[in-house]
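With one protein chain removed, the remaining protein chains of the complex are shown where they sit.
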Amino acid sequence: MDVIVCIKQVPDTRHVRLDPETNTLKREGVESMVNPFDMYAIETALRLKDEFGGTVTALTMGPPQAEAALRQVVEYGVDRVALLSDRAFAGADTWATGYTLAKGVEKLGAFDLIVCGKQAVDGDTAQVGPGLAERLGLPFVAFVRRLVQVDPQSRSMTVERLMDDGYDVVETPLPALITVVKEIGEIRVPSLKGKMKAKKIEVPVYGAAELGADPDSLGLAGSPTRVVEVFAPKPRGNRVRLEGSPEEQADRLIEALRGDKLIAN
Amino acid sequence: MSLTIDTELCTACEACVDTCPFGAVEIVDQAARVNEKCNLCGACEEVCPTGAIRIERKTGPAAEGHRGVWVFAEQRRGRLAGVAFELLGEGRRLADRLGVPLAAILFGYGLDGRAADLFAAGADQVILADHPDLEGFTDDLYGGLLAGLAREYRPEIMLCGATSLGRSFFPKVASALNTGLTADCTGLDIRDEDRLLLQTRPAFGGNIMATILCPAHRPQMATVRPKVMKPGPVVEGRSGELIQVDLEARGIAGRTRLLESVEDLTEKVNLAEADVIVSGGRGLASAKGFELLGQLAERLGGALGASRGAVDAGWISYPHQVGQTGRTVSPKLYLACGISGAVQHLVGMQSSDVIVAINNDPGAPIFDVADYGLVGDVYEIVPALIRRLQG
Partner (left out) sequence: MDYFLTEEQLMIQDLARQIAEEKVLPVRAELDETETFPAEVLKHLAAADLFGLNVPEAYGGMGLGGFEHALAVEQVARVCAGVATAYAATGLGSYPIMLGGSEDMKQRYMTRVASGESLAAFGLTESTAGSDASGIQTRAERVGDDYVLNGTKQWITNAGEADVYSVIALTDPTRGPRGASFFVVEKGDPGFTFGKLEKKMGIRCSATGELIFSNCRIPADRVIGKEGMGFILAMRTFDKSRPGVGAQAVGLAQGALEAAVNYARERVQFGHPIIGFQAVQHMLADMAVQVEAGRALVYAVARFVDSGAKDVSKVSAMAKLFPTDMAMKVTTDAVQVLGGSGYMREYPVEKMMRDAKILQIYEATKQIQRNIIGQELNKEFGRRKKA
C-alpha cells in the first residue's frame, strides 16, 4: 500500500509569545517540531506498511528549514520525502495550503491513501485535511481512531471515526484521505538505521514552477482570508488569593462561590 | 494583492517599521522594504505620513450579490445540538446588524417539528433537507448538499459549530466554494465600513489572538466552538419561511458509507455539557487523587476533567482530558487541582466563567488566569471542601 502523509513543521507552541512592546510575534529561538498530531499520521502509515508493504512518503509545505521535519520522520521508517518550498507559498492560509499540497500530491504519483494529522497545533484549524480531500476529489473521513479493516485488493477500508458522542463506523473506497487522532495508537521509536538514512536521504524541493502552480492561488495572494490584527489576549481572572489554613480556605471559597451563585446555599 | 513602496515618497521615518505586527518592514538604503513576513494587513499603509505605501486589493467578483446569514443547525440522532442554538443567537445579532435574513440549514431524516424550534430560536428561514440518506452524517452528502445550496442561494456568511461533525465537513464546503474558513472563532463582529465579518480566534496555543477577514470571497465561513456563544431568546410560536430541499434531485454522489453510528456511553464524559468541572493534574501525584476529586465533583454535580499530564501518567482516561490535545470546555465553574496551568491546558478551559485554582506552588501559571487562587495542598483543601458541602 502506498501511503502519503502530509506533515507540518510547527513552532514549539509553549514558547511563542507576543512581544508586548512591538506587538510582534517573537519567533527567534523558538524550536521547531513536527506537529504532534502528524506523528500519529506517520505511525498509521507505518503500520500499514508493516502489514501490507509498500512505500510511505512524507510531504510538507514550508520554508527551507522544514526539511528537518522530513528528516525526522525518516528516522521512524518513512521511505521517501518531498518539500514544497517557494517564497510564493508564504503567508498561505489553509485554502492556499490545500491547493499547494494538492499540486504536490499530483507530483508524487499514484497512492492508495493520504493520511493527515487531525490539526496543526499552531493554526489549530483542522482544515487542510478536508480541503485537500476536496481538491483531489477524494472520499474523506476525519478523526479516524481505528482502522477496522483495510483491504488493498478490493480497494476499500473500514474505519472508526470519533464523534462528540461516540463514534461512527464508516466504509470508504480507496484511494481516500483520512485524518487521524491520538487513539490510533502509540507512536513507535525511531531506529538507528532510520537515523542514518535520515542523514543521507535526498530531500527534493519543489517550487511553484516545478508544481505548475497558478500564482494567484498561492501564498498570501491566494488566500481568501487574511489576518488584520494580532493582539495579546486580555488577561483574565480576578486573581483573588484565598489565604489561611486549608479549612479556612475551603470556607472562603465556598462563601465566594455562593456569592457568585455557582453553588447552592 | 500586492504592496508597493514608492521610494521617492518614503522618508524612512520608520512609522511603518514600528507599526507592523509581523516585523515585516525594514529600512534598507534609506527606504522601507517589506520581506516575506508581510501579511498585507494594511497597518503600515494607514500609518505612512507620505502615502508611500500602497496596497492593491483584488476586488472579489464573488463579493457582490451575496446576502444573508446562514447557520448550519447540527443534529445527531434527531436532536438539535446545543451549539446550533448558540449560533442562532449570534447569527441573529449579526443578521440584525447587517439588516439581512437569518437562515438555519438542517439536514437529517424524520425531522418534523425541528424547524419550529429553529424559528423559535430566531431563524427567519429554515432550509430543510429531510431524507433517509441524510439520517446519519456522511461528508460527501452533507458537504455536497450544503455547497450546492450555498451556490444557489448565495449567503454572505455561513456559520457552523466546531464539533466533530462541523470540523469534518465545513472545510470541505469552503474548499468547494473557493472561499475562506476561519475555525474555532471566539468572537464574531461586523466591520461597519464595509460590512465584513470580523473573525477572532486564538492562535499559537492561545498565546496570541488574531482577527481575520475574508474580504473578497463569499460566503465568509466560520466555525465556533460549543459553549462560546450564548443562545438567543426563544420566542415560542415564532414563524418563518420553510424551504424544503429535494436531495435526490441534486444528484450528489456519496462515496463513503456510514455502517453504524455508536453512541458510546461507557466512556461518556459529559464535559462539553457540564456546568461544573473538577479537574486534576500532575500535582495530584497519583491516581488516588482522582477518587478524591470525584467525590468533590459529585457534591458539586459536576464532571471530572484532567490535564494531559494526568492522562499520560495513566491516572485517568483520555476522554477526560481538557486542553489543546483534549477537549475544550467552558463551564460555569472550573476547579483546577494540582494543575500547573501550562498554555496547552489553558487553551482548553480559559473561557470558563469562573476558574478556581488549587496548587501548592504559588508561582504556578494557573494562578494568572484564576478568579480564586488557593495556595495549598490539594489533599487538605479538597477534603475540607467536601466536608463543607456535605448534606
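Labels for the chains are A and B, by order of writing; each one numbers its residues from 1.
Everything below uses one rule, namely that contacts are C-beta pairs under 8 Å (C-beta built on N, C-alpha and C of every residue); 3 or more make two chains touch, one makes a residue touch a chain.
Predicted, not measured: the structure shown is a model, and the values here were computed from it.
**Q** Looking at the full complex, which residue from A:47, A:107, A:145 or A:195 touches the chain that isn't shown here?
**A** Missing-chain contact among the listed residues: A:195.
**Q** Take the complete complex as the reference. Which residues in subunit B touch the chain that isn't displayed?
**A** These residues touch the chain not displayed: 285-286, 312-314.
**Q** Residues on subunit A that touch the omitted chain in the whole complex?
**A** That gives, for subunit A, the contact residues 188-193, 195-196, 199.
As a convention for this text, only the chains that are shown with their structure count from here on.
**Q** Could you tell me the distance, in whole angstrom, between the mean C-alpha positions of subunit A and subunit B?
**A** Here the centre of subunit B sits 18 Å away from the centre of subunit A.
**Q** Show me the residue ranges of subunit A that touch subunit B in the complex, using the header's touch definition.
**A** Touching subunit B: residues 11, 13-14, 16-18, 22-25, 36-37, 87, 90-91, 93-95, 98, 121-131, 133-135, 139-143, 158, 161-173, 176, 182-183, 220-221, 223-233, 235-243, 246-247, 249-251, 253-254, 256-257, 260, 262-263 of subunit A.
**Q** Could you please specify the touching residues of subunit B with respect to subunit A in the complex?
**A** 1-2, 18, 20-23, 36-42, 76, 136-140, 143, 163-165, 167-172, 174-176, 178-184, 198-199, 202-217, 255-265, 268, 272, 276, 300, 318, 324-325, 332-333, 342-344, 350, 353-356, 367-377, 380-381, 384-385, 387-389
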